[in-house]
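Read the structure below first, then the notes.
Our next item is chain A:
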Amino acid sequence: MKSAEEIFEILKIEFSDSILELDKDTPTESIISVDPLQIHQISKFLRENPGLQFDSLMCLSGVDDANGNKIKNADGDDVFENGTMSVYYNLHSIPLKHKITLKVTTPRTNPKIESVESIWKCANWHEREAFDLLGIYFLNHPDLRRILMPYDWDEFTTEVSRYPLRKDYKNPEFYQGMKVPY
Partner candidate 1 sequence: MTIKTEQMVLNMGPQHPSTHGVLRLELEIEGELVKKVTPHLGYLHRCFEKHAEAMQYNQVVPYTDRLDYLAAIGNNFGYALAVEKLLGIEVPERVEYIRVIMAELQRIASHLVAIGSNGADIGALTPFLYLFRDREYILNIIEETCGARMLYNYIWIGGLSHDIHPDFIRKTKEFCNYFKPTIVELDNLLSYNKIFIERTANIGVLPVDTAINFGASGPTLRGSGIKFDLRKDDPYSIYDRFNFEIPTGKGLMGTIGDCWDRYYVRIREMEQSLKIIEQAIDNIPNGDVQSAIPKRIKPPKGTVYKRIENPRGELGYFIISDGTVNPFRVKVRAPSFVNLEVLGELCKGYLVADVIAILGSIDIVLGEVDR
Partner candidate 2 sequence: MYEYFYELTGNTILSTLIVAIFPLLNVLIVALIGVYLERKVSARIQDRIGPNRTGPFGLFQTIADFVKMLQKEDATAKDIDSKLYNIAPVLVFTGSFAVYAAIPFSSKLIGSEVEVGLFYVIAISSLVVGGILMAGWASNNKYSLLGAMRSAAQIISYEIPTAIIVLSIVMITGTLSLDKISNMQTAYFWNWNILGGAEFGLTKFLLIPFMIVGFIIIFISTLAEVNRTPFDIPEAESELVAGYFTEYCGMKWAMFMLSEYGNMFAVSAIVSILFFGGYHSPIGYLGNSLGIEWLIPFEQAFWFLAKGWTFILIQIWLRWTLPRLRVDQLMSLCWKYLIPYAFVNLIVIGIILLL
């Protein structure tokens, strides 16, 4: 059993630059921010290090941070500019019973994060969901398709109505000829 601080120290030694910070301000759990393009390496280490053994990925959640400036785009919709997207990884070790939360942040335009699908298979659908609802691209994901939304959602929608869980999402007017807000 290790606390988040100890794990942070271990990671800091192993991956000096990729480990960005330890956020201890949140009331419930500490969050380790890492580099989005190194998450695969770090995850692999976390899983295979005998002192850590994070064998289970409890949850992977994409979040639209809704920061940056709110501007109006050409169509007159409010969109965010220069904001960020985050993905939170809640890890757990069944044999050692410790938990940790990782966080990666990526720019809002063209968000790219390394996939951890090859380390924890359950990340597959979670990542597809984050891609589907937030438009976060996971590099090296074997099957990055929409999962909850229709597969042809892109064809009928505009920029602001493509990813529903983004904070600047607007319902499209029509989908396959059907009026969306009925």
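Heads up, the rule we're going with is that a residue touches a chain if its C-beta (ideal position, glycine included) is under 8 Å from a C-beta of that chain, and two chains touch if they have at least 3 such contacts; residues count from 1.
Regarding selection, all candidates are chains of the complex that A comes from, given by their letters.
Model, not experiment: these values are computed from the prediction.
Interface record for this complex: partner of chain A among candidates 1 or 2 is 1, by the touch criterion. For chain A in complex with candidate 1, the residues that touch the partner chain are 25-29, 31, 55-59, 61, 63-64, 66, 88, 90, 94, 97, 101, 120-122, 124-126, 133, 146-150, 164-165, 169.
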